[in-house]
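One protein chain omitted, others in place.
So, chain A:
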Amino acid sequence: MTVLPYPLLTASLLLMWMTLNSFSIGHFILGAIIATVASWAMAALRPAKPRLRKWYLLPKLLGIVLYDIVRSNIAVVGIILTGRTRTRRSGFMTIHIELKDTTALALLSVILTSTPGTAWLEYNSSDGTLLMHVLDLVEEQEWTDLVKNRYERLLMEIFE
């Protein structure tokens, strides 16, 4: 057993400890001890360790997602306030997802659910089918392109 089985987790926990308390030597030592013990506890659970192949693409993904969330917030606010239920068509759609890495899939589900207008409903891991619900399903192909080209490709580059 290595001293630090999850260095990134330990570092994040230490950073979180210090932001919640204060940036001082005392809290650095206390936080480091707690973070190390917590990462041992994590190691005891033996989760699959995600591999970040191109971690430098993560800020790009974050930027894209934050921008898309702003855009879809505006779109959904428009739908709710104008109440145009006649012309709008919401519906279910299925997408074939090629991602296999569980961490990448988890990230994709966070992206899709935190974007107003899209909701991740069901995922079948054996054939990679994803069932989602879209509030404004004007062009199904557009949504497929959004998920496949905008998010999935980048996630694949980062994780696989």
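Criterion: a residue touches a chain if its C-beta (ideal position, glycine included) is under 8 Å from a C-beta of that chain, and two chains touch if they have at least 3 such contacts; residues count from 1.
Heads up, the rule we're going with is that contacts and distances are computed from a predicted model.
Selecting from "Rieske 2Fe-2S family protein", "Amino acid ABC transporter permease", "Cation:proton antiporter" or "Gfo/Idh/MocA family oxidoreductase", the unshown chain of this assembly corresponds to "Cation:proton antiporter" (UniProt protein name). Set against the missing chain, the residues A:Leu8, A:Leu121 or A:Val138 yield one that touches it, A:Leu121. Where chain A meets the missing chain, the touching residues are 16, 19-20, 69-70, 73, 76-77, 79-81, 83, 85, 90, 92, 94, 109-110, 113-124, 126, 129, 131, 133, 135.
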